[in-house]
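The next block holds one structure in the form of structure tokens; read it before the comments.
As you look at this complex, bear in mind that one protein chain is not there, while each of the others sits in place.
We just call them A, B and C in the order they show up, numbering each chain from 1.
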Amino acid sequence: MTEHSEYPTALGVSSAERIMLFGQDLAADLIGKVSFGHLAYQLITLSPPSRQQARVFEAVLVALADHGFTPTAIAARLTYLSAPDSVQGALAAGLLGGGSRFLGVSEETGTFLAEALSNSDPLPDTDAAWDELARAAVTARRAAGGFVPGLGHHLHKHIDPRVAVLVGVAREEDQYGPHLALFEAIGRVSPEILGKSLPLNGAGMCGAMLADLGIPLGILRGVVLLARCAGLLGHIAEEMRNPVAREIFNDVESHAVYRPAE
Amino acid sequence: MTEHSEYPTALGVSSAERIMLFGQDLAADLIGKVSFGHLAYQLITLSPPSRQQARVFEAVLVALADHGFTPTAIAARLTYLSAPDSVQGALAAGLLGGGSRFLGVSEETGTFLAEALSNSDPLPDTDAAWDELARAAVTARRAAGGFVPGLGHHLHKHIDPRVAVLVGVAREEDQYGPHLALFEAIGRVSPEILGKSLPLNGAGMCGAMLADLGIPLGILRGVVLLARCAGLLGHIAEEMRNPVAREIFNDVESHAVYRPAE
Amino acid sequence: MTEHSEYPTALGVSSAERIMLFGQDLAADLIGKVSFGHLAYQLITLSPPSRQQARVFEAVLVALADHGFTPTAIAARLTYLSAPDSVQGALAAGLLGGGSRFLGVSEETGTFLAEALSNSDPLPDTDAAWDELARAAVTARRAAGGFVPGLGHHLHKHIDPRVAVLVGVAREEDQYGPHLALFEAIGRVSPEILGKSLPLNGAGMCGAMLADLGIPLGILRGVVLLARCAGLLGHIAEEMRNPVAREIFNDVESHAVYRPAE
Partner (left out) sequence: MTEHSEYPTALGVSSAERIMLFGQDLAADLIGKVSFGHLAYQLITLSPPSRQQARVFEAVLVALADHGFTPTAIAARLTYLSAPDSVQGALAAGLLGGGSRFLGVSEETGTFLAEALSNSDPLPDTDAAWDELARAAVTARRAAGGFVPGLGHHLHKHIDPRVAVLVGVAREEDQYGPHLALFEAIGRVSPEILGKSLPLNGAGMCGAMLADLGIPLGILRGVVLLARCAGLLGHIAEEMRNPVAREIFNDVESHAVYRPAE
């Protein structure tokens, strides 16, 4: 037996009588008093959201929760088919698709916007100035061979129906900040620079809004995963009621063909 | 190229212009209009919760979100230490602990209560009758060599501070149903049968409440995982701010000793 | 700072100069001297396998490594599509399908056989006596409403091509033990009891062989997962070379249809 470190935390510690979270009493101050979205915001940022921030945060979670038969939803269903004894495994399998290509768009957009904003001091104060900043950011990203995150959607080719509603909520709640302003400016200037019109997509919009809400960029993907967690549970619950995963598996297996590598 | 099955779903399908969920328009009907907890309930059950059901459901999610340095939180932090490039991996690693021993209590309690209720027709209508049903259920479980789920807590040995508050919310919102009634009766009768006093625990209480809310038993563990998802994000975000996982790893590694198997 | 437990292990501990595994020197005694299959056997059982045991163990791993487009392989590919930055996530997603339905057959078969053997003392010593024990085990399982694991295959309806080869290897290496004897007897007697002919399948055969090799039943599924790990890496590597996951996703998404729950 030897000495042992202490592990400090600003989250929860419990005694026999009380469960504390951020110095608040879970039973007396939080259960039944705040929404789950409110608590999630505070768990991530340590600060309780204002009523306005909470509404915007919940709107983002609602917007991101489900997208039908995405690769992650299909993976969760196939995993449930294989291992119906482990709901946690099916859920985890679905969340593991939360990487750079599909669920990562919000984080990439937030990060892209934050970098561009950090190069602008003071911030623009007219639409024209925002457009100029947007033009510089998009042009620089293109020159570096990268793509601009938050534009385009494989289904919603002309307009992503979530975008206008989300902007509206942010405005109503006075949470329209510089990330959103820059993102909307990118939407205005990108057609002339890219030579084609790509709509702002919902995932990118959510990234801009979360950045304006003060969610740290490094955990921004985590918010998307929390939202998607609810959607994946919907798919797993449906797989319990009306399964389709075996049919998907059969369709894939029966269309496999052997083609040797060259 | 050959024929292909259709994959029916009662969740979401999208066209170029619209994203539909349960036949509702995501942008027009849901974003900014319902809370994330409301949407999660509907994703799982397909029915929109009443205002009362939503409040109880959110109270349960809040109660289950975090428990400090649980095995799952530690696993998530260690995974983030090893693979900081993959927040989804750290989150998934934490959720994978959502099995029979820790996070599974809510599901086991809900299932245990539902089985006992299914043997009682009509349902009891007095406290004495509830006590009798509880006595029969506990006695039968003990006779079968099993343990009664939802009783006892390794820290909260006398009382789990969440329990009374949760019951209060359920009563306020008129969501106090037969699972809760039976669970409270078990709390009353178990000392005499078990020969020791084990308090009702919060996880079991949440299981009873979710069962009364109509969450299917098979997905009940999933609700706990959704709640825990928020808590795990809190731990990962804290690991980004003030890491302790390396210290935990060092403490464990430096106290490893070789002891050959007999 | 306070006192700290020690954590005993019969596996590895390292000093600045040496890495020890089971009391052997990793560099001097193991690297380049034993196969990976040999080491895996020893990691699981703590005993070094004989040359014969190692060959049977490796044969089982080879037999279980890949099965084409299984649900787990498809889930791994879809996860790689979504998160190509995280090979570990794609692999983990695939392994999470290692549950009761697909990859669990080996464990279930090993457990079923071990239970039946534990009721037979002494063990049978003639084919007729083995058949009698098999008949009793199959009949009891059927009477209990369960199904007999290790029988039947959705593709190999008449004969699973791995079975005879695996039995041959076990016989050659003198590793044909009671689990295998009982499993083969089940193959002989099951048609008369079940009223239809279901071939012994490879997964069940591997379960019987692993049980005869002394792999603890509780970790038997882990051996299957180790084998499948290699197959999943094959699928992920192929997804890097010649991807099909996006096509699978597109095919599923484009055949989704909304059908409200009744």
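The rule is short, and it goes like this: a residue touches a chain if its C-beta (ideal position, glycine included) is under 8 Å from a C-beta of that chain, and two chains touch if they have at least 3 such contacts.
Note that this is a predicted model, so its numbers are computed, not measured.
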**Q.** Identified contact with the non-displayed chain, of B:85, B:115 or B:192
**A.** B:85
Q | Options A:35, A:70 or A:88, residue touching the unrepresented chain | A | A:88
Q | Residue touching the undisplayed chain, where the options are C:91, C:134, C:198 or C:211 | A | C:91
Q) Hey, which subunit C residues sit against the chain that's not shown? A) 2, 4-5, 7-19, 21, 25-28, 30-32, 34-37, 39-40, 43-45, 55, 58-59, 61-63, 65-69, 86-89, 91-93, 95-99, 103, 155-159, 161-162, 164-166, 168-169, 172, 216, 218-219, 221-223, 225-227, 229-231, 233-238, 240, 242, 244, 247-248, 250-251, 255
Q | Interface residues of subunit B (partner: the chain not displayed) | A | 1-6, 68-72, 74-75, 78-79, 81-86, 89-90, 92-93, 96-104, 241-242, 245, 248-249, 251-253, 256, 261
Q: Over the whole complex, note the residues of subunit A touching the chain we left out.
A: 4-10, 13, 20, 22-23, 46, 83, 85-86, 88-89, 92, 96, 251-252, 255-261
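The criterion applied here is as follows: only the chains that are shown with their structure count from here on.
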Q: Using mean C-alpha positions as chain centres, tell me how far subunit A is from subunit C in Å, no decimals.
A: 37
Q. Between subunit A and subunit B, what is the separation of their C-alpha centroids in Å?
A. 23
Q. Whole-Å distance, subunit B centre to subunit C centre, using C-alpha means?
A. 31
Q) Of all the residues in subunit A, which ones touch at least 2 other chains? A) 2, 4-5, 68-69, 86, 89, 92-93, 96-99, 103, 242, 248, 251
